[in-house]
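Here the structure is laid out as structure tokens; the discussion comes afterwards.
With one protein chain held back, the other chains of the complex are shown just where they sit.
Moving on to subunit A:
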Amino acid sequence: MQLIEPRANPSRTMRWLAPPLAILLTLLVAAGIFALLGKPPLQAFYVFFIEPLETSNGWSELLLKASPLILIAQGLALGFRARIYNIGAEGQLLLGAICASGVAIYTDGMEGAWILPAMVLAGAVGGGLWGAIPAWLRTRFQAQETLTTLMLAYVATYLLSWLVSGPWRDPSGTNFPQSILFAEPAMFTPLFEGLRINASVYIAAALVPVFWLFVAKSFMAYQLAVGGEAPAAARYAGFSANRTVWVSLVISGAAAGIAGAAEAAGPVGQLTLSLSPGYGYAAIIVAWVGRLHPLGIVLAGLLMALIYLGGEAAQVSMQLPAAISWLFQGMLLFFLLGADAFVDFRLRQRKEVTA
């Protein structure tokens, strides 16, 4: 009668093989799509996945895009393990960028090594506070964070839009909805001459081991995991369910806020409407593809960054639409969730009734 039934012992090996399998299936379907669009699939794959890595500029861009994805996904994964689904990291990222930009705008003309750290701190606080709102709504009114985080992401977009077209619009600029260009003390300096990669990647690099340590060793992460796996066991142990909600949403918000600050103070260098190409949403996929594991997330973040780069390259050299990157992301998540379903469940054979 049922079509699928749970497996008694889901295989650990298959759980880790699911992401490579999902990638493979994504590539197969993508090959079909390229063929339908009249592009030779092998050439398309070359443009997508090899060409961007042939230049030092490509590697610079890869790391530059991977760092925010990895940083945000680390925070999200914490909550996902506790079954707290923050899907509004994009909004927390924008709030981080807004707060950091506020610091840059009001310190314009000042000198000091403290400005940049203050921006990063402001970003963390802004993102963390934006994450705290759904935490409060959840613990006070039992409002589902899945909805509230997403709705607040739209609020953040409009807040950004109002700021750059109103109070923070560059007065000397040409009516474009963007802030002033940040001064040098409010910018991460490029690491190499002629490349955009900057010191902000060190933040992500430094925070990965911190997250790893937190997940593997901290009592807080243990409480989060218990709360996600078995809520009744968490109550039995005396762990506070509300604290779980607060911790996961505030930490993931702060991580996204730092990523937003690094974007504003790094490659973008000002507050604009197009500050983030959807890093906050893509990071959800990164977290799942990385199996919510701090090191898995690093690999998944690099892959996702490559998909962004490949999408840009494909636009330029193959005249493929920009949506191709989104298509890849969507397929990857789809196939991963599908593969996960078969790790946890199996098809049930219908047995004939021969009574």
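The rule we apply is simple: a contact is a pair of C-beta atoms (placed from the backbone, for glycine too) under 8 Å apart; a residue touches a chain by one contact, two chains touch by 3 or more; residues count from 1.
Note that contacts and distances are computed from a predicted model.
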| item | value |
| --- | --- |
| Candidate names "3-oxoacyl-ACP reductase", "NADH-quinone oxidoreductase subunit J", "RNA polymerase sigma-70 region 4 domain-containing protein" or "ABC transporter ATP-binding protein"; UniProt protein name, chain not shown | "ABC transporter ATP-binding protein" |
| From A:239, A:308 or A:328, residue that would touch the chain that is not displayed | A:239 |
| Option touching the unshown chain, where A:222, A:246, A:326 or A:342 are the choices | A:222 |
| Residues from subunit A at the interface with the omitted partner, ascending | 1, 9, 217-220, 222, 225-226, 229-230, 232-233, 235-240, 351-355 |
